[in-house]
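Every protein chain of the complex appears in place save one, which is left out.
The letters A, B, C, D and E name the chains in turn, as written, and every chain counts its residues from 1.
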Amino acid sequence: MKLVMAIIKPFKLDEVRQALTELGLQGMTVTEVKGYGRQKGHTEIYRGAEYAVNFLPKIKIEVVVPATVVENAVDAIVAAAKTGQIGDGKIFVVPVEQTVRIRTGETNDSAL
Amino acid sequence: MKLVMAIIKPFKLDEVRQALTELGLQGMTVTEVKGYGRQKGHTEIYRGAEYAVNFLPKIKIEVVVPATVVENAVDAIVAAAKTGQIGDGKIFVVPVEQTVRIRTGETNDSAL
Amino acid sequence: MKLVMAIIKPFKLDEVRQALTELGLQGMTVTEVKGYGRQKGHTEIYRGAEYAVNFLPKIKIEVVVPATVVENAVDAIVAAAKTGQIGDGKIFVVPVEQTVRIRTGETNDSAL
Amino acid sequence: MRGKLKMTTFAKYMCGVVAALFLVALFHTGSAFAEDATQAAAAQSAQMTEFQVAQAEEPKAEEPLAEAGEGAEPEATLDTGDTAWMIVATAIVLMMSIPGLALFYGGLVRKKGVLAVLMQVFTIVCLMTLLWYAVGYSLASTDGGALNAYIGGFDKVFLAGVGADTLSGTIPESVFFTFQLTFAAITPALIVGAFADRMKFSAVCIFMCLWLIVVYVPVWHWVWGGGFLSEDGVLDFAGGTVVHINAGVAALVACIFLGKRVGYPTENMAPHNLVLSVIGASMLWVGWFGFNAGSALGANGAAGMAMLATQVATAAAALSWMFVEWIVHKKPSVLGIISGAIAGLVAITPACGFVDGWGALWIGIAAGVLCFFCSTSIKRALGYDDSLDVWGIHGVGGIVGAILTGVFAVEAIGGTAGLLEGNPGQVLTQIWGIVATIVWCAIATFVILIITNILVGVRVSEPVEIEGLDINLHGETVQ
Amino acid sequence: MRGKLKMTTFAKYMCGVVAALFLVALFHTGSAFAEDATQAAAAQSAQMTEFQVAQAEEPKAEEPLAEAGEGAEPEATLDTGDTAWMIVATAIVLMMSIPGLALFYGGLVRKKGVLAVLMQVFTIVCLMTLLWYAVGYSLASTDGGALNAYIGGFDKVFLAGVGADTLSGTIPESVFFTFQLTFAAITPALIVGAFADRMKFSAVCIFMCLWLIVVYVPVWHWVWGGGFLSEDGVLDFAGGTVVHINAGVAALVACIFLGKRVGYPTENMAPHNLVLSVIGASMLWVGWFGFNAGSALGANGAAGMAMLATQVATAAAALSWMFVEWIVHKKPSVLGIISGAIAGLVAITPACGFVDGWGALWIGIAAGVLCFFCSTSIKRALGYDDSLDVWGIHGVGGIVGAILTGVFAVEAIGGTAGLLEGNPGQVLTQIWGIVATIVWCAIATFVILIITNILVGVRVSEPVEIEGLDINLHGETVQ
Partner (left out) sequence: MRGKLKMTTFAKYMCGVVAALFLVALFHTGSAFAEDATQAAAAQSAQMTEFQVAQAEEPKAEEPLAEAGEGAEPEATLDTGDTAWMIVATAIVLMMSIPGLALFYGGLVRKKGVLAVLMQVFTIVCLMTLLWYAVGYSLASTDGGALNAYIGGFDKVFLAGVGADTLSGTIPESVFFTFQLTFAAITPALIVGAFADRMKFSAVCIFMCLWLIVVYVPVWHWVWGGGFLSEDGVLDFAGGTVVHINAGVAALVACIFLGKRVGYPTENMAPHNLVLSVIGASMLWVGWFGFNAGSALGANGAAGMAMLATQVATAAAALSWMFVEWIVHKKPSVLGIISGAIAGLVAITPACGFVDGWGALWIGIAAGVLCFFCSTSIKRALGYDDSLDVWGIHGVGGIVGAILTGVFAVEAIGGTAGLLEGNPGQVLTQIWGIVATIVWCAIATFVILIITNILVGVRVSEPVEIEGLDINLHGETVQ
């Protein structure tokens, strides 16, 4: 199993969720994060002072999938999350050694 | 070392923390996340429109443990977090290659 | 590639960001988390009752770097985040198998 | 492409509606009832509906019951009690807009748009203040000469001739001016709920300035300034027609003109912070005492009864909305009860000087139930996106209130009898007032929107809308 | 099992308490002091405590100093200044409940329950409005015939016979009615703090309606409506007994009846947003001017002194709580200073028409210190879970204030001398008022809770409580 971790633009969440659901993935976990990258934040003006806002709001999606599905999942995310504009985000794939479903105690692929 | 990453129901946090502490684990990191899974959210009614709320509040616990303790940790979490109801959550185990304690520079198991 | 995951004290974020930027790392993702560790929270007094606050606000930085840079990145974070006081946090290094830049479809090191 | 909307289909649709409304209006004006049924009522109530011009020549004994407290002086003198109450009424009606309405609306939108709503309401209050001072008050309240049936004149532009000792009835005219200013500020502000989260800030400013002069001021003059509706005997104690129907109609036209929010109605657009809305609704309720009881223009029995009626109707509407919702949707919601309260406040506004507690109770119940259905199932069926239900609450509530004023009016309270006291003509008179207002407001609002759209474009671009108006238009966010 | 509580142990406990209280009460009624010591005081103060029924037959010159501004008219006429003030007082007392109290409480609970608290307060205001209109006002304020010592009659059900020109003293009765309505709205609302985060919404509605009629209305009648406590000379200017002791006792009984919150006292239940509580506390303070100075029922010297006393006592109590906390807990907290302010406001409520600034200062200091200990160490020692310390602040504060009214009363201010001016009997009279109220309120509240529990069950299920009332009972959350 692999943990597919995608950093995307917040307003793309719903499309990405749909794309993954269409692949038959029935679970994922989402976190509000702040991203620093090539996309520079705006400058904020406050009472005459100008501050660069470096961190932009992003959404992190974590979805653990069977190794066989990784490719499709990554492609689906790319397709759904892409705007072509700087700041679209990244996908990272991390190995997962074990999975457990707390409710049933099932493990690994059947726990997903 | 392994990173044990558990997604649990928010109100179970305290029990899980206790269970882990009893194992002698002295550190963990907790994030508020939103989960999508078999457990469907409620529908919200707002001025006559009905929206399905797909994402439910969950807690993500990340705890890095020596490889030898993984089994116990997982079991402890399952025991503490289980309600038997859908939506109880998942546990994922991810390999960790290196650990550093910032304060002292200690590394690996002794840094935990 | 490796995912360097650092838990630090919130007010050190800016220094750590700078240190990493100086290494030439152009992206990172930041999450507000709560940490439980040796550093004990304060006790809060509320209408005569005293509660121990176990979880303290921390910042989690996730930065994926080429394997060759891991050492430098870890050192930079340690240098920037260290106060010498309990609660300075931890750094964990996790293997990453694949990286994709959503905007361009570039993969792996060139996607960072 | 989005900034400036194409409106072919919409324009056609509107033209149809407008034509239909015109027909209705013509029918009413020409029909016999205007001469017959309303005559008696008109005679009685003309002096009531013109009460705001009480600074006029003859010292008429405004409200019968006011005499008790004031005596029948041969010439108008300042009454410190009346003045005290009216200064305070002014302050609390201002509080209705800022922070009241701003918070009520601000809590209902998504987090990314809360500051934009606050900004719009605050800016409107400032703009309307200057406009009302410059020209609005004069056009509304002075004699318009040949055009007096439709609009006032320019005699009091920039408050010319109004000094510290100029009276309006028993209070300084400066107080009456400022009191009415707060009405002129809140009415346009009510409209912003309809197009929340998608209108350009510059367009809001332009639209509102035009709307005040072209819609609000004339209707004020018709109803309260000696114009044709007051001649016809239309009863509107505190602004059911002038304020709420006006704002509701403009809101409906505007939200149809701008189109739906991106994602409506499938995306979750639930209120982001109902705590703010509860604060706002509560302040609206409290301030509404100034609005309604203040419209008695003195601290007298009429003010007392208006306050009583306001309290009873509001509670009744809040509870009726809540209980209907509890039955229909299984849960009583905070959004529901505060919406009901506003609906009740709106509906009692035209009535509060004419009905007793019993009438207020029924007006409240009717408003709660009807506004509930108009803001939920009926809105959904019709498919327009009135973001915060300005039409469903202020428009519908205003109409319900205006009609029921004609039903429940009690002669002993406000000098005019209603249907229940055997004067069915008053109901027709009320409907006539409603129709006239709707027709004029709909047409004029539509034209103003077209002009605004040509000038600056009314709608923000899609990315701006999705990311939120706060950060994009004002460079600020709430943490 | 949780919905409907078993109450064997609790019932036994309560019965014991009730019996004990009865004994005390009997002792007091029967004891000589009621006839002797209080007689003088009673004679003097009877007219004060009945001031709300000033619409009665003879036009008595309510407060001595009021004459200055009003002259001594042969028959009651409306005074626009008094009316202006009382309309405003009504508005700001309404503001005390919504949004004041709603926010004060809302900020103190955990985030998952803030909307439920707001909902409860808002709903209570609406329900009490209709109940007070329907029957409460009549039962409280009219003559109850044979039962007049205990309860009023049905003459003014639905305000029968009250028109726009009906006066109550120098103000319209509609204003007096609405002013008192706001008292009837806030008193039950105060109670919700005791069982925050665990009572069913339906149970809250039922409980409060019964409580108003069975507890609030009779005690109102006893103290202000010509009932036996006013006959006995109990001093309660603005509601220390009627409002605060009443609410405090009901709160204590209710929180014991419902049991502790899940997790109390080990889990962290600190206030989620003290900003809201500060807004609420501030509005309570401001609105309390309407409550206290408004209870003078006119814009006169009595109102002025009541305002002054309120301001001084509140500041003193806030600071004394803060400094004691600073010493005991090492840090001065926002929660502490606002709690102290409310304690001061409560304690000065019965006293504000009878004491001078000096008395107010000491009443404030006493209230701050005593309520601090009752809400912290003593509460902890006793182990009940009064979530937001309604008993610790309103109950204890009310008792402190009621007793100290008997100590600090100044004849030149309110017509009655207190202990310090050589009239120790007044203190006993005050205690008698307190005991009578506590006994009746405790018993009746207990019975009402049993009934409510039988009807719908008082407590939500554990999962609902843990996940929060907002999402489960009202389907809404704050983002």
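In this text, a contact is a pair of C-beta atoms (placed from the backbone, for glycine too) under 8 Å apart; a residue touches a chain by one contact, two chains touch by 3 or more.
On a predicted model such as this, the values are computed, not experimentally measured, just so you know.
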Could you list, sorted by label, every displayed chain in contact with the chain left out? A, C, D, E
Can you work out which residue in E:Asn273, E:Thr349, E:Thr429 or E:Asn472 touches the chain that's missing from view? E:Asn273
Of E:Gly163, E:Pro332 or E:Pro424, which sits in contact with the chain we cannot see? E:Pro332
Selected residue (touches chain absent from view) among C:Met5, C:Leu25 or C:Ile45: C:Ile45
In chain E, positions touching the absent partner: 63-65, 68-70, 79-82, 84-85, 88, 92, 111, 270-275, 278-279, 281-283, 285-287, 289-290, 293, 298-305, 307-308, 311-312, 314-316, 318-319, 322, 329, 331-335, 337-338, 341, 356-358, 361, 412-413
In the full complex, which bits of chain C touch the chain not displayed? Write them out. 11, 14, 42, 44-45
Residues in chain D touching the chain absent from view: 77-85, 87-88, 90-92, 94-95, 98-99, 102-103, 106, 114-115, 118-119, 122-123, 125-127, 129-130, 133, 158-159, 163-167, 171-175, 177-178, 181, 201, 276, 279, 299, 473-476, 478-479
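Basically, only the chains that are shown with their structure count from here on.
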Both chain B and chain E are touched by which chains? C, D
Between copies chain B and chain C, are the contact residues mostly the same numbers or mostly different, with half as the line? different
Would you mind telling me which chain pair, A-D or B-D, is linked by more contacting C-beta pairs? B-D
For chain C versus chain D, what separation do you get between their C-alpha means, in angstrom? 54
Measuring centre to centre with CA averages, how many angstrom lie between chain C and chain E? 53
Set of chain D residues in contact with two or more other chains: 267, 270-271, 329, 331, 333, 335
Among all residues of chain B, which ones touch two or more of the remaining chains? 31, 44-45, 94-95
